[in-house]
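Quick one: structure below, then a few questions.
Selected chains from the complex are presented in situ; the others are not included.
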């Protein structure tokens, strides 16, 4: 059974140490394997003069892939990231960071995902990082 | 001028928000572009029954690449990660995680690096994640 956005968020917050640190929320899900997520901006995540760091963006991307997988196939606590590849395209604005994650191929054992991280408001919004990655799924799902 | 391990560690701890969170240290550097780094194990970084998360491993890998770059060319505060690709090979042990980072090609504008993350003690030690990535270097170095 697939999960709602709120249910996906609860599973991830309970299981992924960094999700709470980065103020992770799940705003929308789609049962074909889609999730729109959010990192709520906080001064705590940056240094003076700085911006959201690479590792914070990677943490959001990883959690977003997990959210898209669970949106499609339900709660899979034993799913683990198999690989993640991120390209940083632009410096994020000092604002919330939004993740748009899609499962491009749901195999029996591997889900291959794409994530776009979006920063900024309105027509200023742009893709600041592009991510691909795979989740290894448990055998007995 | 190249930097010592202690100097590299100080620059990274001052500039990368997550470095302090993960107990990041630089144990050794080589001026051809090498750094051996460490994430000091802490219960705080895991959840009950869990292990070091993917984002924590990515944070160590990113900081290790940065350390290897500075070991080769000195302090470059404006260097930024251009891309990072990580493959998770084994579940880390509940112990320190060691990063072995090497610059495979130091270009004028891009440094291409490889990192192996090692976990476990003695002959139990194994590569738990393999990482490649690029750092974009400032123009005026």
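What to note about this one:
When the chains are written out, they are named A and B in that same order, and each has its own residue count from 1.
To be clear about the criterion, a contact is a pair of C-beta atoms (placed from the backbone, for glycine too) under 8 Å apart; a residue touches a chain by one contact, two chains touch by 3 or more.
This is a predicted model, so every value here is computed, not measured.
With respect to copy number, the whole complex recorded in this structure file holds 4 identical protein chains, 2 of which are shown.
Basically, only the chains that are shown with their structure count from here on.
To overlay chain A on chain B by their CA atoms, one rotates by 180 degrees, a value rounded to a multiple of 5.
Between chain A and chain B, the centres computed from C-alpha atoms are 22 Å apart.
Partner chain A is touched in their complex by these residues of chain B: 15-18, 21, 45-47, 50, 53-56, 58-59, 62, 80-88.
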